[in-house]
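Of the protein chains in this complex, one is absent; all others appear in place.
Take a look at chain A:
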Amino acid sequence: MDIRLDAISHSYDDFEVMRDISLDISSGQIVCIVGPSGCGKSTLLRFIGGLERPSRGRVLQLSEPPEGCLNPLTYIFQDFALLPWRSVSGNISLVLDDHGIRGKAAQGIIDDVLARTKLTDFAKALPKQLSGGMKQRVAIARALAVNPAVMLMDEPLSALDSQTRELLMDDLVELWSRQPFTAVYVTHNLAEAVRLGHRVVVLSRRPGQIREVVEIDKPLAEREFGDADLDRAQKHLWQLMRDEARAADAELINV
């Protein structure tokens, strides 16, 4: 399913946060959105999934979601958003229940997504028993369970330590290689962006505008930690962002 952002602008009262953002997201691609803090990248992601409405402009679905897709636009949150009172499999059955999938059918899906995220042994565990990386894998399993057309990932690895982040990036690449999915991946971490993004969209500081779209041609599976091409791309992104980031950092918040 392709998504088009059509001239999106947004302001709170007379405080402009985003100006005229147009972007096409095509199927099977991971689009990373990077930008200095406060540029509205997470807000943009909430527009795409319909959790918030932009002041001007529209988000368009260019085609019908594929058959068997329960929740076309599915989020993965930075803080995992797992229900602490439900076990790992309970957290997944939560999102299936409302689509009328219960009992055996649900169990089948749950077993499948837990196997794909290597969580089979933890089906009965409560979130409090899991490490951060495991929690995020549960959230990824939950997202996979509803068979999304587009995954909306809001800084999914930012709450994790750097080793866990590397491991989860490998997992994401593996998941994508086995079955390419469409994703919009918001992050402030440029290493993640060059590792996972087919395209990297650089936003300027507030009001957020598209500064540049960087294409990275190297196939995901061939990208590795400390790759020279990726380092070059990352350096380029950083040059684009540095001044913006510095200026954004020096701004007063909520004036």
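We take it that contacts are C-beta pairs under 8 Å (C-beta built on N, C-alpha and C of every residue); 3 or more make two chains touch, one makes a residue touch a chain; residues count from 1.
As a working rule, contacts and distances are computed from a predicted model.
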| remark: Of "ABC transmembrane type-1 domain-containing protein", "1,2-phenylacetyl-CoA epoxidase subunit B", "Peptide/nickel transport system permease protein" or "Isoquinoline 1-oxidoreductase, alpha subunit", the UniProt protein name belonging to the chain not shown is "ABC transmembrane type-1 domain-containing protein"
| field | Residue among A:D98, A:E212 or A:D243 touching the omitted chain | value | A:D98
| said: Can you say which of A:A7, A:L51, A:A115 or A:V213 touches the chain missing from this structure? | reply: A:L51
| field | Contact with the hidden chain (one of A:D2, A:D24, A:D79 or A:D229) | value | A:D79
| said: Out of A:T43, A:N71, A:S204 or A:Q234, which residue would touch the omitted chain in the full complex? | reply: A:N71
| message | If I consider the whole complex, including the chain that's not displayed, which of A:V146, A:V194 or A:M241 touches that chain? | response | A:V146
| task | Mind listing the chain A residues that contact the chain we can't see here? | result | 49, 51, 70-71, 73-75, 77, 79, 81, 83-86, 94-95, 97-99, 126-128, 142, 146
